[in-house]
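The next block holds one structure in the form of structure tokens; read it before the comments.
After this line comes subunit A, so read on.
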Amino acid sequence: MKVEGKRRIWKDYQKEIADDRYFYVRSCVRQNFFPASEKMFFRILKEELGKDIFENAAHTTCSGIGYHSDVVPFETTMTMVARQFALMTESGYQNFTTSCITSFGLYTEILETWHHFPEVEARVRENLKKATGREFDKPSNLSHASDVIYKFRKEIGEKARYRLVNKQTGQPLRCVEHIGCHYSRMFPGKGVGGAEYPYVLAGMIEEWGGEVIDYPERRHCCGFGFRQYLIQANRGYSLSCSKKKFDSMAPYKPDLILTNCPGCPMFLDRWQYTLSEMEGTTYGENGQGIPVLTYEELAGLVLGYDPWDLGLQVHQVPAEPLLDKMGIPYDSNRKFLNRDGQSMGRPKAPSFLKFY
Partner candidate 1 sequence: MGELYDRLAGDVRFVEGLKACLNCGTCTAICPAAEFYAYQPRQIVDILQTHDDQAIESLLKSETIWYCGECMSCVTRCPRGNAPGLLITVLRAASQDLGYFVESEKGRQQLAIKRTVGEWILDYGYCLYPSEILPEKHPEQGPVWEWEHEHIEEVMERLGANYKKTGPGILRKVPQEDLDEIRKIFDVTGGTARFNAIENYSKQKAGEMGIDLDDTLDNDYMKKIYTENSQNHGREL
Partner candidate 2 sequence: MINFNFFVLPFTLGLIYVFLAVGKSWYRWIAALPAIDKVKLTNGLKHPGKIAAALREIFLESLIHRKMWKQNPLLGYMHMSFALGWFLLIILGNIESRYYSGTHLNAPYYPIFLKFFIHDKLVLFFEVYSVPFLFRFFMDFLLIFILSGLVLAFLKRKQSKWFGMKKTTSHHFTDRVAITTLWLIFPMRLLAESYTAGYYGNGGGFMTQPLGNFLVSLTPLPSDFVAYTMWWCYSLVLGIFFVMLPYSRYMHIPTEILLIFFRHCGIQPKKWYSSFSETEVQSCSRCGVCLDDCPMIAAGIQDSQAVYFISGVRDRYVPEEISQKCLVCGRCQEVCPVGISTDSLRLIKRREITSGQASDFRYLTNGHSGKGDVVYFSGCMTHLTPTIILAMKGILTRAGIDFIHLDADGSVCCGRPLMIAGKDRQANELIEFNKTLIRQTQARMLVTSCPICYRVFREEYNLPIRIQHHSQFLLNLIKTGKIPLQGHFSKVAYHDPCDLGRGTKTYEAPRELIGKVADLVNVREEREKAHCCGGSLGMFEASNSQRNLMTKAALDILVENQPETIATSCPLCKKTLGRHASMAVKDIAELVYEAIPRE
């Protein structure tokens, strides 16, 4: 493997990312499964970097999951997106930042479509007006939240209290990055590093001292596949996809999986559990699994935030082994306490997967 080769490609795919005044829209999946990550994104931008990031309470889903599971027509989704743009415009912002990769992909696709088919854009504007009376400007800059963190990876690196280095051995941690399919597959130019060797997460890992591991099934989808997960009868597809990735990365003994998509971390986390219950197979050393993190969680960790404030307790695959490697202190007793420090009980321990 020649990293120079990758660097050359990374150079070719450097996208424009706004450096302030972000209009932020939330992700359906992340809110449910990684609420603390979205919280952390705000804290990092506001408190650590002193940026202006705004959320309009009236904003909603882009209906992307509905669209990609085909119950919501393209026309409708485009108008939903137009409405988000309208809210941005009304709030006086131009830089649009999404928390969700599906959304990001969809926004990109829609903007492209409008670019190639102006008549479609006109129709959407008309529909939006008809339905809501709103009008909109297209954003001058569209980025995914991970782009923003990538943009400020150096600043974060400078403030970092911990690095992606094994405290005992001093070796950089072996990190596997998993990019959401809709980040750059359709429009390689719209993602940092392009479609084949995306740099958005790799950049963070390198910057924060880790080692990026390439493995054969790196590009493989986690298996969400929308309808393929939403319907129980189809979940075998979803599961099999993730299994394929695990089997492929296992020989490289990764210390963690870093993701930038809302769904992927949830699936890569839950499917490890499911597989262990289904076949008794666990990945990672002595049945502890391979920890899966969102980029905000990782940023939070290196910046020294409390793991439980980052929501690592709601991961099914325990993060503790990683914290130990990084030498990050944590209080196991506080793991399952509520805001006021009262116990919320404990989840049941899985049959095979380690649980702390």
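A word on the picks: all candidates are chains of the complex that A comes from, given by their letters.
Definition applied: a residue touches a chain if its C-beta (ideal position, glycine included) is under 8 Å from a C-beta of that chain, and two chains touch if they have at least 3 such contacts; residues count from 1.
Predicted model only: the values in this text are computed from it and were never measured.
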item	value
Of the listed candidates 1 or 2, the one touching subunit A in this complex	1
Candidate 1 partner contacts - residues on subunit A that touch it in the complex	26, 28-29, 31-32, 35-36, 38-39, 55-58, 60-61, 63-76, 78-80, 83, 105, 113, 116-117, 120, 127-128, 130-132, 181-182, 185-186, 188, 195-196, 219-221, 223-228, 230-237, 239-241, 244, 270-271, 273-274, 308-309, 311, 313-316, 336-339, 344-350
